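After this line comes chain A, so read on.
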Amino acid sequence: MSDTDRDRPSYLDPSFLRGLTQARFSRRTALKGAGMLSAAGFLAACGIGGKTSAPTSAHVNWVWDKATKAGTLDFANWPLYIDTGTDAAGNTTYPSLEQFTKDTGIKVNYSEPIQDDASFFAKIAPTLQQGASTGYDIIVITNGIQMSNLQLKHWLVELDPSKMPNFFKNAAPRLLTRSFDVGNKFTMPWQSGFTGIGYNPSRTGRDITSFQDLFDPAFKGKVGMFAGNQDTGNLALVGIGVKPEKSTPADWQRAADKLKQQRDGGIVRKYYDQSYIKALAAGDTWISMAWSGDIFQANLSAGNNDLKFVIPVEGGLIWTDNMCIPVGAAHPVDAITYMDYVYQPEVAATLAEYIDYITPVPGAKAIIEQQAATEPDKDTKAALLGTSESPLVFPPAGELAQTSYYRDLTTSEATQWNAIFNSVIIT
Partner candidate 1 sequence: MTERQADGGGSAAPGDAVVSLEQVVKSFGSVIAVDHLDLEIRRGEFFSMLGPSGCGKTTTLRIIGGFEEPTEGTVKLDGRDVTDLPAYKRDVNTVFQSYGLFPHLNVFDNVAFGLRRRKVTGKEVERRVGEALELVNLTRMGRRRPSQLSGGQQQRVALARALVNHPQVLLLDEPLGALDLKLRKQMQLELKRIQDEVGITFIFVTHDQEEAMTISDRIAVMNHGRIEQLGRPEEVYERPSTTFVAEFLGASNLLHGKYAGVENGWGVVELDTGKRLLVKADPELAVAEQVKVGVRPEKITVHSRAQSLEPGVNTLEATLTSAVFVGVSYQYFFATKEGGGLSAFDRNAGGGPVAAQGEAVSLAWRPEHTFVIPVGTGETQPAAEAPLVGEPA
Partner candidate 2 sequence: MQAVAAAGAGPRKPALRVRFARAAAPYLLILPGGGWLFLFFLLPILALAVTSLESGDFIAGFNFDWNVGNYTFGLQLYSSQFLHSIEYGGAATIVAFLVAYPAAYWIAFHAGPRKAAYLLIVLLPFFVSFVIRTLSWETLLADYGPLFKPLKDAGLLPGDFRVLATPVAVTGGLAYTFFPFMMLPIFASLEKIDRRLVEAAEDLFANRFEVFRRVIFPLSLPGVFAGVLLTGIPAVADYVNQDLLGGVGTTMIGRVIEEQFEVDINYPLAASLAFIFMVGLLAMLLAYQRIFGTKEILSD
């Protein structure tokens, strides 16, 4: 793969990133990092030799002309982010993936190595820097710094629009105009979700409605915040009444000061990664920043069916996790086949029923309602209806208006952002 990779012409349309002011990055610039140790003398052979080519629109054809269906696909996803079942032997299965294999003849090697965007990006970045294959054909990345970086570094394969008919037909209209992927060149959304507040009413003793509740001294030591600075920073901006997309570094500092108060007041128990949900479920935290779908999942677990999710009155965050094909992917055709496949309403419905995040396919709602109508089992029927009626899966327009996307950041802004918010989180 690396051979063909070297021949691959570079491309970049810098306009896709709002606020991007830097000059174009040639492949040589991008690979400078790989030669960083050449000063030491023992690394002379490393990959500085990559060819520099002017960006060209021929890129799309370049990948897709050569590629053919391979019949296999390596899919890297987040944990518990797909429907699962159990076979007769008790093994975990992925019914929708099996159906895909049946329908297309493509076998899926499914794995869940992504714990969060930053660490996953850091994990694959050296490999991509070397010009080698990550070993994955599809990765799922949230909009944000890492998504920007992947595009900046030319590490995503530009999609062939002719191979994504379902996407253009069935995707929610708002998803066709995403600021971080103008023209849908590189990504197709997997699911979206809200960042808001999760809480356990039996412990808090009251309903939670506001961002300010995260600062209530009554919950001292029982409040969970996110260690990921995009969520925490953006939510704090929303909390202090600033629209993230219009925010300035001064706003960031104000938000950070607010968060520092909360921290130094002993209110925050810990800055959690995905493990926040475990703490909330166990009662270690009573109220926590949360992602919408997780609360539903947590309530499925025995003894935890009383957690609630709320988008604070000040507003919440909405994010989108996106499927994309990293460069060097061995099976791009199979990958794009799958990415488009899930945009069929039936498939989207199957996924939505299990995952309980915002499905990218509004048409799935009708399918689920249909299923519910014909479902004989009472509990299952209730569950299906619960999904189809959930504002967290099919959010009404008002709910969406209440939420903001993450602030898009340029590289230098990201450095500033990290410095400001990490000084809160990393103590």
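In picking the candidates, the idea was that all candidates are chains of the complex that A comes from, given by their letters.
Heads up, the rule we're going with is that a residue touches a chain if its C-beta (ideal position, glycine included) is under 8 Å from a C-beta of that chain, and two chains touch if they have at least 3 such contacts; residues count from 1.
For clarity, every value in this text was computed on a predicted model and none was experimentally measured.
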item: Of the listed candidates 1 or 2, the one touching chain A in this complex; value: 2
item: Residue ranges of chain A in contact with candidate 2 within the complex; value: 25, 29-40, 42, 116, 118-119, 121-123, 125, 149, 152-153, 220-222, 263, 266, 268-271, 282-284, 411, 415, 418, 422-423, 426-427
